[in-house]
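Omission of a single protein chain aside, the complex is shown with its protein chains in their original locations.
After this line comes chain A, so read on.
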Amino acid sequence: MKLCKLLTAAVLVSGAFLTNPTMAEDITLEFAVWNYSLETIQDNVKKFEAANPGIKVKVTDYTWPDYQDSLVLRFRGGTPTDVIYGGQDWLPAWAAGGFVAPLDDIAPAGAVDDLKKDIAGFALSDMTYKGKLYGLPYYADTISFIYNKKILEDKGIAVPKTWEEVTAAAEELKAGGMEHPISYEYNQELPNFFDAFVAQAYGRGAQLFDAEQKAAFDNPENGAYKQLQWLADAFSKGLVQPETHESKIILAMNTGQHAFTVVFNYVLAAMNNAADQPLAGQFALAPMPGEAHTTLGFSKFYAVTAKTAADPARAEAAWKFINFMAGKPYTVAKRWAAEKGLGFGQLPLFEDQSVIEAWGKWIDMPTLKQQVATARAGTWTEWGSQWSAYFRPLLAKAMVGEAPVEQVMKDGAERWNQMREQFASR
């Protein structure tokens, strides 16, 4: 009798689930992000949920410095994770480790190829591993050479086109009483410490690695080698004011005591923000000094975990979500660009009037468009981020004269080649 009652109850409960599609089909996606502008993320998620009944998104955020470690621990610990913010430097390792999935595995046929056509070359390269696309851009930007227009105009100094001209301009300013004409983000614990160096080397047209991904930067003729030597000279001449974080560069440049810096474009947006910066409007973007005038472009992106891709229902929901966040008509990407000054990998946004209006207040759009068109992607490998963690302190040492450039480049190249072989054999 008891068994009979239990069976009846079970049938009733199952029936209730079947007749209530919301209860039966609701999927909650676990979305891991770093905590930049969390309120905007949450608001975008709300809009997605409203447009997609039956799919909920739970956001888990980490601070930027902790993000990579936390994600790897989530992957290895088996913490349920569906959609994540990815980074160009982490992708090869995460893809090789089987933690993330190519978008072709989850997207409807033709959808990925259709979106690819609109994405900037460097961003596409950053999100691709072994020929497969693993993400759609959340944020894509270039590292830029920034100068103070007013200071240069007042002193009659032309905008430098090469690094040697930057030295000459800085020396002239120093002779005129400016203690440190160059403000430089000097923090060896931040990955962008290396990225900014690569961007400068790209200005010289440097190829840091050869076609077989062996280190080439230890050759004194290589642009990266020359650039490190240039930085060491600039530090030794007292031209550089090191700052520990980009947020302090915004303040430092706004004191009028520095004329040049190398930062992400959103830092330029903050420097030129009339609401809270005294010298807003004085700062401008110039092509990266050097013979090539190219710079480093990079992309942070939405990616889907391999576990989610293996579950058809979750994979479908995850695709809907990242397509909403980064796909056509690029509403969310446009919002990030217009409201926060975040760069974008979706090229049609360069023609969007609302973006042009918002960005035109703090950056010269034609110069930026030219920079984005010629920007080069970095060389990202499975061992790249670990190697970068090893190499950054060496770079820092060379800059302040604690180690010879030759030794640093030799050590860095040896370690790179050693890791390359080590990873090839695992």
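Observations
In the analysis below, a contact is a pair of C-beta atoms (placed from the backbone, for glycine too) under 8 Å apart; a residue touches a chain by one contact, two chains touch by 3 or more; residues count from 1.
To be clear about the criterion, contacts and distances are computed from a predicted model.
Candidate names were "ABC transmembrane type-1 domain-containing protein", "Na+/H+ antiporter subunit D", "Cysteine desulfurase" or "Chemotaxis protein CheW", and the UniProt protein name of the unshown chain is "ABC transmembrane type-1 domain-containing protein". Contact with the omitted chain, checked across A:E179, A:E291 or A:E421, is made by A:E179. Among A:V59, A:V72, A:L279 or A:A338, only A:V72 touches the chain left out of the display.
Chain A residues in contact with the hidden partner, per the touch definition given at the top, are 69, 72, 76, 93, 96-97, 179-180, 186-190, 241-244, 248, 251-252, 255, 257, 382, 386, 389-390, 393-394, 396-397, 399-400, 402-403, 411, 426.
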